[in-house]
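Missing here is one protein chain; the remaining ones are kept as they sit in the complex.
Should a chain be cited, it is by its letter among A and B, assigned in written order, with residues numbered from 1 in that chain.
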Amino acid sequence: MAQRVFVTGIGIICAIGKNAGEALSSLQAARSGISHITILDTVHRGELPAGEIKMTNEQLAALAGVTDMEMQTRTSLLGLIAAGEALESACIDPKNNDFRTGVISASTVGGMDKTEINFRNYHLGPPYNNFILTHDCGDSTEKIAVQLGFRDMVSTISTACSSSANSIMFAARLIKHGILDRALAGGTDALSKFTLNGFNTLMILDKQPCRPFDKSRVGLNLGEGAAYLVLESEKALGNRIPLAELTGYANANDAYHQTASSPDGYGPYLSMSQALQASGLHPGEISYINAHGTGTDNNDLTEGIAIEKIFGNNIPPISSTKPYTGHTLGAAGAVEAVISILSINHQTIFPNLHYREKMDELSFEPVREVLKGKELRHVLSNSFGFGGNDSTLILSSC
Amino acid sequence: MEAYIRGIGNISPQATFDNGVFLEEIREYRSARLQAIEPDYKQYIKPIQLRRMSRLLRMGVTSAGICLHDAGIEKPGAIITGTGLGMMEETEKFLNGIFDNGERLLNPTAFIQSTHNTVGAHIAVMLNCNHYNLTYVHGPVSFENALLDSLMWLAEKPDDKVLTGGVEELTESHFIITDSIHFWKKGGISNLDLLKDKNPGTIAGEGAAFFLLSKQEDPGNYAIIKGLSTRFNPGKDHIAVRYTEEFLASHNLGMDDIDLMLLGLNGDPVSDETYRPLLQHLEGKTPGAYFKHLCGEHYLASSFALWLAARIVKSQAIPAAVMLNPGQAPGKINRILIYNHYQNIHHSLMLVTSC
Partner (left out) sequence: MQELTEKLKKEIIEVLNLEDVSPEDIDADASLFGEGLGLDSIDALELIVLLEKNYGIKIEDPKEGRKIFASVRTMAEYILEHQKK
């Protein structure tokens, strides 16, 4: 159980770039990916902005190296692209028989993007009814495993907006238990009418670009994307140089309400403090917090209260990177883990865009400018979800 | 990794929610759709909570409640749930709303309760349980994933108790949709004649089964989960016998050490072909049993199988209806091996032994 878990590869596609290099450029230039919706077919175009990837499914398929579109959802295409990049960046061959490999993914809507187009036409037969079988959240996971050659295990997690933080945590535990040596861990979620309308009924979508931790914040912007990490045991790592080490993680439940967080942020408090405990770090050793920071009234307040409770008067630099990517739901934990690793590797904290005025209830303000040349030893990344599913990851430099 | 099963709760197409009886009467269905026999939920859930709950949510939290009550536990150290399709009723309701109302005037409740983690999250709220909480959604291995996580959790925290289970519902419209792509048998086939019918397809089911797992010895324990294995996409060359023997060897056991083999036969000739070499291998040596005629085929069917194995081991009684050859029932039942597969893509093995 004392096994260490290293990150050797990262891959990402989201509104600010179709790979880690593009995402990094956008982050360094403080360039948001929030825009009017032009790809998703919805009546809310022009009304609700989102972190939409400006590529059609056909363009995504070309990028993913997929020729047969018959059974491909946008969710699986995004997943294939990010997973392929992660694998390439890790320089490993998953077919190497010396190591047990698996794909541990996450999604909240699975193949909903195709279900919502086709489900009233299933009775017409092919090609509509091909998408009956791509609805499952596990569909994209299996496509990734088969295309990239991961064999020994597939698993998919869905805990709303914390899904892929949990898939990273589960993958790490599988490695620590010696069940896997190498795992591709992350998540994928395409923008869909289902989620856009769903969050709209909750009245927590901002019609402007979101502004987490701002006094005037009114809600979030949805996004879409996929991100994966290649996690490896010490043995599988050998003498290669990792990008980062996953030093801590925790999962707790707020157990308060299906959608609202407890007033004192107890779940977030538990997940952060338990992740610190797991890593053996003191709060003072955290160099930067990549907050969940959705921009909703409720989240930012309760997350902020929990952060204050743990860090007291010594709060590290904080930013939410959702104003760049939008809230990518099941992919968010992995998207932000990749951004945290980019922060560590490039010694840069990316600012909390659109922030203007301090919240009355909190003592701290988020980072407002690009901060370069900071040695980031340990980064804490939060992901909180409906149903009180709260998770925290701690990534450390190597 | 292993754990005791300390408590159980099971709502299925058979009368299984009462832990005081064990398959005394078998429910016969004359259609390819087996629906859960549900308890009176008002006895388990407060009206203010019940009013918003979909059918699967009611099934899930009630089954979990029965399980915790059975184990005498108020608050587990972790809640780990599996569901394949998740909250289909609410998902369909919200999707239909999007179509019928042109993306306007939609009800938030259906959306909120459509998320896959709804059951696990509700259990946490009802128990005020702040601990580890996870939902696995990988189709036919959702339960195996949840069980693996539970065993890992207990290896990390041996003093904890873990509530784990699987929930799956079959809505009317999903039955019709999957029927249109030939999942299910036609005509008024009886579930009790499932293996006699040689036509393609199987019968559909649903259910919610929960287990309270612990590392502590207790006279109330049902059984021990000794081992668990899954195999993904092994290809056409996959041989069930070799997979089984390798798994048993990893537990220092051979086929002869197994008292009962519980198989996921579902009546579909192509699917059942996978088990045939294993059945031939067992013939005359190890008694075989099956369970999908009782619960129907669904993503979480292996959770029903684990429930069945736990009840058999604890009671040392095998309902005649589950035996492939009723005359071959074993005397003492110390070890049950469950083999299930889904469309030859996902295979799983669970080893259950007496305490």
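Note that in this section a residue touches a chain if its C-beta (ideal position, glycine included) is under 8 Å from a C-beta of that chain, and two chains touch if they have at least 3 such contacts.
Remember, predicted model here, so these are calculated numbers, not experimental data.
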item: Contact residue for the chain not shown (choose from B:20, B:47, B:187 or B:284); value: B:47
item: Selected from B:106, B:141, B:194 or B:261 as touching the chain missing from the view; value: B:106
item: Residue touching the undisplayed chain, where the options are A:188, A:201 or A:392; value: A:201
item: Touch with the omitted chain, as defined above, among A:26, A:195, A:259 or A:321; value: A:259
item: Contact footprint on subunit A, counting only the chain that is left out; value: 201-203, 257-260
item: Interface residues of subunit B (partner: the chain not displayed); value: 47-48, 50-52, 105-109, 112
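Note that in this section only the chains that are shown with their structure count from here on.
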item: Rounded Å distance between subunit A and subunit B, as computed from the means of their C-alpha atoms; value: 30
item: Sites on subunit A touched by subunit B in the complex; value: 1, 42-44, 107-108, 110, 115-116, 119-120, 122-123, 125, 129, 132-133, 135-138, 141-142, 145-146, 151-160, 166, 170, 173-174, 177, 179, 193-194, 197-202, 251-259, 266-267, 270, 385-389
item: Residues of subunit B touching subunit A in the complex; value: 1, 79, 84-86, 91, 94-95, 98-99, 102-104, 106-108, 111-118, 120-122, 124-125, 127-139, 141, 145, 148-149, 152, 155-156, 177-178, 180-181, 230, 232-233, 345
